[in-house]
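Of the protein chains in this complex, one is absent; all others appear in place.
After this line comes subunit A, so read on.
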Amino acid sequence: MTELVNPNPTVFRDALQHQPQRSAEELLQEQDESFRDPIDSLEVFHHIRSIRDPEHPNTLEELKVVEPELIRVDEVKQTVRVQFTPTVPHCSMTTLIGLCISLKLQRSLPRGTKVDVYVTPGSHEQEEQVNKQLNDKERVAAALENKNLLNVVESCLNEFE
């Protein structure tokens, strides 16, 4: 790819300095092994914050593609809904970023958890098309059987070395 989809992304360095903190009560509960550890939006955010942007040496958190406020967890229904915000409205990497988030959460969250990934409303020109693709589990499964695409996704999921 010779031309960047988004040559000048805004990087939010401060994100590294202001990580969300859990309350003291929450920290205590984490120490109690008998207490069932429910999924919450901070945990989900922790799983996806370090996914790399396909084009730039920055994380989705640094580019504000993912934010904890855009994650909803329904513990009773075991459902997680993630909204992500592409860096530009015409971003052609959007579906790929959505796939990365989806695969990462499938691997990290308890089996059977329902994961719904959506573009933040109003943030992308082809919002409806992207959302429909990302939430068609058959097409997601078929896409991830494509080895070239899977390699790209895996490279985005791997931590910086």
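FYI, a residue touches a chain if its C-beta (ideal position, glycine included) is under 8 Å from a C-beta of that chain, and two chains touch if they have at least 3 such contacts; residues count from 1.
Operating definition for what follows: contacts and distances are computed from a predicted model.
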Choices "GTP-binding protein", "Light-independent protochlorophyllide reductase subunit N", "Probable cytosolic iron-sulfur protein assembly protein CIAO1 homolog" or "Electron transfer flavoprotein subunit alpha" - which one is the UniProt name of the chain not shown: "Probable cytosolic iron-sulfur protein assembly protein CIAO1 homolog"
Chain not shown: contacting residue from A:Glu75, A:Asp136 or A:Glu154: A:Asp136
Positions on subunit A contacted by the hidden chain, ascending: 77, 111-112, 114, 132, 136-139, 141-142, 145
